[in-house]
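The complex appears here without one of its protein chains, the remainder shown in place.
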Amino acid sequence: MIGSLVSTGASTVTEFISQNIFGLDDPNWFMYLLCGVIAAVLVLHVIAVGALFFIWAERKIAGRIQDRLGPTRVGGKFGWLQTLADGVKLIAKEDFIPRDADAPLFKIAPYIAFAASFAAFLALPFADGAVAHHVNTAVFFVLAVLGLEVFGVILAGYASGSKWSLFGAMREAAQVVSYEVPLGMCVVIPVFVAGTMNLTTIGEMQAGWFNNWLVFHDPFTFIAAIVYFTCATASVNRAPFDLAEAESELVAGFHTEYSGLRWSFFFMAEYGSMFLVSALASILFFGGWHPPIPIDIWILEAFADPDLVAAGPLKDAVPSLVTFLVMLIGIATLVAKSVIGVVVMMWVRWTFPRLRIDQVMATCLKYCVPIAAVCFVGSMTWETLDLPSMNTINRYEIHEDWSEDLAVSTVGEDGVDPEWPEDENDDESSEVMDGEEAPIEEDSVAVQNGLSLQEGE
Amino acid sequence: MSTKVDDPRVIEFDVRTDEMLINMGPQHPSTHGVLRLILRTDGEIVSEVEPHLGYLHRCAEKIGENLTPRQWVPYTDRMDYLAGMNMNLGWALVVEKLLEHDLPEKARHLRVIISEMGRIASHLVGMGAYGLDLGTFSPFLYAFREREKILDLFEKACGARLTYSYLTPGGATGDLPPGWVDECRDFLAQFKPCIPEFHELLTNNQIFIGRTAGIGVMSAATAINYGCTGPVLRGSGVPYDLRFNGEERYTEMYEGYQFDVIVQDPETGKYPDPHLEEFGDDLDYPEIPKEAILGDCWHRFYVRMLEVVQAIRLVEQALDKYESASGDWGQPIKLTQKLPKGEAYLETEAPRGQMGFYLVSTGDSIPWRVRARSSCFCNLSVTSELCRGTLLADVPAIVGSLDVVMGEIDR
Partner (left out) sequence: MGILAAVNRVYWHEFFFMLFAGISVVFAVCVLLTQNIVRMAFYLVLSLGSTAGLFFLAGAEFVGAMQLMIYVGGTLVLLIFGVMLTAQQRYVKMNTHPTDWVLATIVGGSLLVLLIGAAAGVDSWKDASASKKALAELDVDDARTATPLGLALTGVRVDKLDSDDPALANGQSGYLLPFIIVSVHLLVVLIGAAYMARTKRSATAPVGRAERARLNIMQMEHETDDVVYSASKQSSSSLLDSDQSQAEESTDEAQE
């Protein structure tokens, strides 16, 4: 939350801190540094603590699926501290670099994978206002940075100096790069339904009951959510697509030669990516930080000051403590949904055998891509033809700031579809907006904004 | 006196520059034991596989020239250590053949119970480890959960869980403890519903079928020419099972039992009816997928699954016959029993194939020559044929479908 305000240029919190705590008028460089560091540390904790929790959860879930218990000794009856003990063991291991390895590349590879995973979290909103860097093209940014994780893997495979590692790295790179295509196609579907790439806006659009979730928008988004989840599993190299780590075939694939802390960085990157793609699925399809029952809206409405409600968004009409509480509920909901996604990935891993590389490629090119393309066209048709949907999104609302500068807003005065008037002087220049030559209503949004357009100007 | 032995570490065949020589093993999570496979690959496609053996050789046969037959029984355990009871049986039968020793009825039924339970235990490992090779870990643990129960039963019978030395020449070292038969029946009653679980997780699973159907196809002629036996042979459609077609001394053990040879009927293309009504109505047997070709990995796997069902049938019949039989469990022969001059060879249908034992005696209590004919040895020899032209990821699938145990191959 601090970080997002840092980045929007207003730096309210940095100003707040510098004025009240340090007594300066302008936030100076130290304030920015402090806020940046706090934001980075918060995001880092998501990955680090997440990895801690997920490794424990994986062992427990794997155990239970396999009719056994999993860790039960370290830290109580459920083995809570097992991951910590493993971490200590890994740190204490001998740092072993093979003779044929390219040492600098060998050392840097896990950090690249981890850095890519971490960087993608910077644009991920955990709740409205709880984002490290409020990027307007967040979806695109996250996808772009996720694709960089493959570098860590390729370098690891090559720099290990072993044929087995090279094999694993090659297969992994081919797989990740191929699956970016259907992943991108599935991600574009909620983007055009929502009309924006801004993850915060997409999440906010799904406020309310669970029928407002984009997965229930039309049957094609439903299928797209499933295909997205499959492609995301392939993209982070989880079973059944985990031939890069295929234990029974290549010992451990590209990270065969890694031990100790370097190895654990790869796994932190993997669990971080799993959490990230699940969180992305939650925001794009499954309602984001809004619980299925709109508890957060109810709380906001309960504490709203009736005078301020009409003037702006609901959040401004409540005391800031309540906003903070609702934000915490949002964060908890998003984390819960992402954890469910990660648990489903673990469940699938311990149930199914592994696919071969040619089968993985066939799944991508023969199944995922065509299905994603069909869902794309289907969803677009649904939108265009204005077919009924379970959502209550206003399809004609543009969510970007620049649209307020336009002479004509496309939102009618009560939020329903504007009636386009007939234009008798139809010339070629009216391809963009029909309402351009229409008489402007007195109390339309445009006039309220102080703008006007007269014919001939 | 010096013999020139090639250094096994030097690979002498020439490699073209676009090929890779990859070494799988001897320490490898996927090969079943200490097996070293040298693969010549062109990218992902394997052109040749050369197995290097001998990492588990323990001179068992040479040791047999210094011990009496009863003393040598523990060495048979350690050959196919996953099916120790069946190895014991093979040795016991050949010694009895040489001695022309006959068994009481109860001993015969006891041997059927024990060897068929051993068959179930062995196939459980084969199935579970096969899933493990292909990347699915859970069926392995489910299979071992069931195998643990069988091993507990064996522990009650003879005191050991893996290396039993229970079936000795002359019979067995002791009778089954009281209550064992009921416990065995309870186990079977609980085990039967687990079989559909395996079918769902493995046999019917689309990914599993994708990994095994059409892979490693072996024709019947190839199988016979390479000397493959057991499920490997029957998976290629050759209807040969030593419990039906073998020597009389072995087939008379199974006299009076109802069971089927698991092989695909060439006309109907179906496997023998597993008699579902005995198992309850809600068990569904999987159809043969259309991608599966006779002689591929899937069929070899399926033959083992169906053999488990037949083994259950046999055990149930044997338990009844054992309880109503007369005689004792077969007293073992004397430790220093003198063997008559001559030789004897007998093959039995072990879970992994035909296991043969050969005994040559010069009239002493210690044999002159002891030889074990390993089924897995011949099964493994066909690997290069099967792996030619397949992808690298198919090699564990093929080797896993042959279900080899290095202890038996190296002896």
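The chains carry the letters A and B, assigned in the order they are written, with residues numbered from 1 in each.
Please note the rule applied: a contact is a pair of C-beta atoms (placed from the backbone, for glycine too) under 8 Å apart; a residue touches a chain by one contact, two chains touch by 3 or more.
None of the values given here were measured: they were computed from a predicted structure.
Trainee: Among B:Asn23, B:Ser47 or B:Gln71, which one is in touch with the chain left out?
Mentor: Answering carefully, the residue with contact to the hidden chain is B:Ser47.
Trainee: Among A:Leu166, A:Leu300, A:Val342 or A:Cys364, which residue is in touch with the absent chain?
Mentor: Candidates A:Leu166, A:Leu300, A:Val342 or A:Cys364; residue touching the omitted chain: A:Leu166.
Trainee: Sort through A:Phe30, A:Phe96, A:Trp347 or A:Tyr367 and give me the one touching the missing partner chain.
Mentor: Going through A:Phe30, A:Phe96, A:Trp347 or A:Tyr367 one by one, A:Phe30 is the residue touching the chain not shown.
Trainee: Per the definition of touch given earlier, which of A:Val145, A:Leu214, A:Ala234 or A:Val339 contacts the omitted chain?
Mentor: Final answer for the missing-chain contact: A:Val145.
Trainee: I need the residue numbers on chain A that touch the omitted chain, in ascending order.
Mentor: 8-9, 22-24, 28-30, 32-33, 102, 104-105, 135-137, 140-141, 143-145, 147-148, 150-151, 154-155, 157-159, 166, 169-170, 173, 177, 180, 196-198, 398, 400-402, 405-407, 429-433, 436, 457
In the analysis below, only the chains that are shown with their structure count from here on.
Trainee: Counting only Cα atoms for the centres, state how far chain A is from chain B in Å.
Mentor: The answer is 52 Å.
Trainee: Which positions of chain A touch chain B when the two form their complex?
Mentor: 62, 65-68, 163-164, 167, 239-240, 242-243, 246-249, 251, 350-359
Trainee: Contact residues on chain B for chain A in the complex?
Mentor: Going by the criterion above, the answer is residues 20, 22, 28-30, 44, 131-138, 141-142, 145, 201-202, 205, 207-208, 210-211, 391-394, 396.
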